[in-house]
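Shown here: the complex without one of its protein chains, the others still in place.
Up next, subunit A:
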Amino acid sequence: MSSEVFVVAYEGAQDDPGVLGYAMQRAAVEGATLLLVHVLEWSPYSFLTPEELEERHGRRAKEIERARSDVTGPALDKVKAAGIEAECVIRYGNVVELVVEEAGKAGAGMIFVGRSGSQSVAARVFGSVPMGLAQISPVPLVIVP
């Protein structure tokens, strides 16, 4: 990627057209490349049953395949159809940390994220993805309503 890179924290169809549409607009204006980062929430410190351990490797492969075909694939097609250069990354782990990490790796100039609008107790106590990104993002962050 030689042009400026904008990272989009892409959760799925709910970010479409919202955050994805706005990021596409900005990328078209600035001539930037989009990097869609889709994170599957995962903690290496969670607890699994013996059966889950046995099946984990196979399930992970299926989860990545499904994310690629149902989530990032259609989004990538839409961006490319608009004539904007784009790539996508699928990662496992903490959304906030990995979006920032990918932004750093790609030398991104801006991060776009959708406002989750979550009113849940968990989001209020532990914070939402936009809040987390607002706290640790090393580059300007755009929260799209």
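Rule of thumb we're sticking to: a residue touches a chain if its C-beta (ideal position, glycine included) is under 8 Å from a C-beta of that chain, and two chains touch if they have at least 3 such contacts; residues count from 1.
As a working rule, contacts and distances are computed from a predicted model.
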From the list "Putative ABC transport system ATP-binding protein", "Sodium:alanine symporter family protein", "Chemotaxis protein CheC" or "L-lactate dehydrogenase complex protein LldG", give the UniProt name belonging to the chain omitted from this structure.
"Sodium:alanine symporter family protein"
Which of A:16, A:63 or A:85 sits in contact with the chain that's absent?
A:63
Can you list, in ascending order, the subunit A residues touching the missing chain?
40, 42, 44-64, 91-93
